[in-house]
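All protein chains but one are shown in place.
Labels A, B and C are assigned to the chains in the order they are written; within every chain, residues are numbered from 1.
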């Protein structure tokens, strides 16, 4: 198990080519946000925009449209109650899809997850988070053939892998991932672990100032934006996970808690510093 | 009567353990915010999030959902017109409940208060504020058996205790509290007094820059977050009351008024400073 | 005609007494904001809150509730389509009323204006601005017996006074004001003039950076907050008019335009500086 270092992250967050346009930096789609948990999808989208995604669309309940735009006019909106063929078209248009933040566990949430699994192709990246992971476990959904990233807490991973938390050893986790088709796994815990094939990385930075609602949603947006810009790989996911905690660590020098919206605002400056050094 | 000191507060706002998660820092539920006074519930929730509560949910009128999320995506939402069993489940899930900010005096407000009183248990903390206090007095509601905090102005205390303001002496207040089952009392006035059993504390800091609408709502959120993180006790309530005024005092060095939203934003830095010194 | 000086303003913006509460700093009511011009009422309310008003309520179209609270949770809301007796009660509860910002010229706007004129008493302060002034002129409404402040542009004053702009001399203006019952007049122009009885003051500060939509709405909120805190008088109105322009002048040292929302944010610090020197 290797520790993620600043040097590794600097190799990922490279300077942009002078002649480039937003289309090259990823079309990110966030699917989530029911009436109760709409903020989760917003934080994911705000993180994606601030982490440099070229274009960000949020597929969510219509009730979240106004608060989304009041916070983030940069995002585009798709009503997640729209006809299925429109939803599928939106999914096909994305380079990176996040499903889960604030999605909930209703029949409609399940339909959206199944539609996403049916629609994504091997050239797209799909991040499955939060309630979407719970739905996968509960309904025994087979995972799709795509560049897949899973971001469970230990309890969520337990439901997916059937491994009780005490049994979540590196080798047991790797065996489970092989059975799941080798997705990238971000196993969120005190020292988060990132798995892909034989590689295992560990995050050793981060403070309890990050222990607040919305931190996980924010992380999904950063991972998505990084995959949209820097190619999907364990190195890119490592960089995103590290960036999220490193910003919190910086803020925590002067703050007791580091809120999602504060971490989001600090993304452009943090990324500049790493890409320039 | 003892004066609350910085040293007392520093003993409450301790550093977080390295290995911790949001579940340990309190599930706070704010019940309030009708159509006219929705901002009160938002200020309470924003204060709770910024004061470090692990998870914050707002049970309020549906009309307040969008403005809540436009300000605070970190909060979760429950429609206070939802079926009673759902509301009760939400109440049961909370560690700390605030009822009152912007709740109003309608039959629905009364129903929510009675439901809360019926549902809370001895292991939960319940803060009763504002119009909820008026409803208690008006309808002679017996107070529930829980860790109870009351935050009346002198007039509101007068209605609850039947003590005219001129008769609100320490011993008279203590007698009333004994009859009410020994809740913690935050008696808001020029030099706010905090009571529990035989203990009485006084706040001697604070300036008239705090005399503006929403200050009381903000205080409820800070108390709730502190109880969620540091255990419910008079020391914790003292720390919250002190923090609220100390931040205002700092801001008042350069501001004629110190608005709730400004105090809220200053919470993470103030708490860091106290926990580190 | 006397020039308004910093010294005059310092005599108005005095330190608050240590033992005071929000009720002493004025209950301000803003009446305005239809669907098209809702932002005007919000800017007036934001200015009032930031200028120190104790409590601020906005009586406006229901459609403006969410954006109002997304910006300013400190404000309370009343639907201006509510039953007349409720509207009248809200008007009676206020110490200072502003009518006009974004009110428009519909029959409902006229009804609200007439209701306000009928309801206010001699102990209240009423500021009439914008479209409310146009309605007064158009419908020849007699002005109510209250502490009245009018804030017209030259064209609006022309409609009210029947004086063409070229004829708006000091003595002609004073004659017109005598016929209107001696309201305080804020005649907005390059060097704004303030009239009351025999007194005439002139504002000689201010830059064209202030020439942007919403400046007038912002001014109404500052005047209202000052009257709520410092007693209604020409000295208080002078102080408000001066504060508005002085903040813009400060900001204009580094900004090409000074937006209403920027001036509003600078109010607490500006007032502190004046009250402390």
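The criterion applied here is as follows: contacts are C-beta pairs under 8 Å (C-beta built on N, C-alpha and C of every residue); 3 or more make two chains touch, one makes a residue touch a chain.
What you see is a predicted model; the values in this text were computed from it and never measured.
K.L.:
Which candidate, A:13, A:98 or A:246, sits in contact with the chain we can't see?
P.N.:
From the options A:13, A:98 or A:246, the contact with the absent chain belongs to A:13.
K.L.:
Touching the absent chain in the whole complex: find that residue among A:9, A:75 or A:211.
P.N.:
Touches the omitted chain: A:75.
K.L.:
With the full complex in mind, choose from B:36, B:50, B:66 or B:174 the residue touching the hidden chain.
P.N.:
Touches the omitted chain: B:66.
K.L.:
Touch as defined at the start, partner being the missing chain; which of C:50, C:66, C:119 or C:174 qualifies?
P.N.:
Touches the omitted chain: C:66.
K.L.:
Considering the entire assembly, which residues of chain C contact the chain that has been omitted?
P.N.:
Touching the chain left out of view, chain C contributes residues 35-40, 42-43, 46, 63-64, 66-67, 70-71, 190, 207-209, 211-215, 252-262.
K.L.:
Just checking the interface: what residues of chain A touch the absent partner chain?
P.N.:
These residues touch the chain not displayed: 13, 16-22, 24-25, 49-56, 65-70, 72-79, 267-269, 271-273, 275.
By definition in this document, only the chains that are shown with their structure count from here on.
K.L.:
When chain A touches chain B, do the two copies use mostly the same residue numbers, with over half shared, or different ones?
P.N.:
The interface is built from different residue numbers on each side, given that under half of them are used by both copies.
K.L.:
Just the number, please: Cα centre separation of chain A and chain B in whole Å.
P.N.:
Result: the chain centres lie 34 Å from each other.
K.L.:
Would you mind pulling out the distance in Å between where the CA atoms of chain A average out and where those of chain C do?
P.N.:
Inter-chain centre distance comes to 49 Å.
K.L.:
Quick check: what residues of chain C touch more than one other chain, meaning two or more?
P.N.:
66-67, 70
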